[in-house]
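Left out: one protein chain. Kept in place: all the others.
Up next is chain A:
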Amino acid sequence: MSDTHDWIMEQASLLRDRGETTPRPARDPVNQPQVHTWLEAIGDPNPVYRDTPEATEVHGGPVAPPAMAQVWTMYGLDPHRPADDPLHSMMQVMDEAGFTSVLGTNCDQTYDRYLRPGDHVTVTTRLESVVGPKRTGVGEGYFVTTRSTWRVGDEQVATMLFRVLKYKPGPRSSGPDPSSTVRPARNRDSEFFWEGTAVGELRIQRCNGCGALRHPPGPMCPHCHATDQGHVVSPGRGHVYSYVTHHAPQVPGKQLPLLLAVVELDEGVRMIGELRDGTGSRLEPLSGPDSGAVEIGTPVEVGFERIDDDLTLAVWRVVDGGSA
């Protein structure tokens, strides 16, 4: 970062030291047709910008809108820029440094006099400052400020301070951070289950006394009261026993609405988990219960969603073509 910053500031200093560019003439002199095109587009009704008695009375003839000062020297379609254009040069420096996005932040103009058809303006520009790095709402960047002066001959007619933010787009928040999800309580009884999901196995607790399966895991068999416990690995197939669409309140790490199901496994035990579509993607509301993609009895199979090194959740995917 610091090396990059030093390099940016060094390049900025070199460009600033160049001072003003040589005067670049406008493609055309100030002319009425271009003014008319602008007036039409902007919708400005002011008669002084047209050949009218008001123009003659106020200005001795038509004048160009001051806001057009910069229009006369716009580069147009030609992508070529003179090598000494300080804004373009500084933008290239910033691009190279990884600050690839640009946003105009300030445009301050002053007008010494109104331009008339026939005035042929030139423009000079200098790099005024490069300030940064700054943390902004859109990402980290530098404010690059240039100053331009328009002249007719030697006479200054308008000036502009133009500032852009040249920035690295910040991380886009594309929904909640899954790692902020609520963590399950893990203990000696349930640890085998989470060790299983981490390796892609859906494990069901089994009583080593009577062989009965049970879920959620617990210390003692509800049938024979034995505390000797083991587990089986399930193929992870079952059907929706019941489900709910959770709209509110917000759940950490989840995007709402959330489809939660009680799934009855083929082995007979029931588990709770999030319902997904066949590809494992989140079920959008439109493809959710209202559209009939999920209903009681819909066949599902297990999927595994790795949250991080410590947690992998079992989720339930609707089996393709399985909805009734």
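Going forward, a residue touches a chain if its C-beta (ideal position, glycine included) is under 8 Å from a C-beta of that chain, and two chains touch if they have at least 3 such contacts; residues count from 1.
Note that contacts and distances are computed from a predicted model.
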The complex lacks one chain in this depiction; which UniProt name from "Germination protein, Ger(X)C family", "Ferredoxin", "Enoyl coenzyme A hydratase IgrE" or "Ferrous iron transport protein B" does that chain carry?
-> "Enoyl coenzyme A hydratase IgrE"
Touching the absent chain in the whole complex: find that residue among A:Ala41, A:Val182 or A:Ala248.
-> A:Ala41
Looking beyond the chains shown, say which of A:Asp108, A:Glu155 or A:Glu295 touches the absent one.
-> A:Asp108
Contacts of chain A with the missing chain: which residues?
-> 37-38, 40-48, 54, 57-58, 65-68, 70-71, 74, 76-77, 101, 103-111, 114, 169
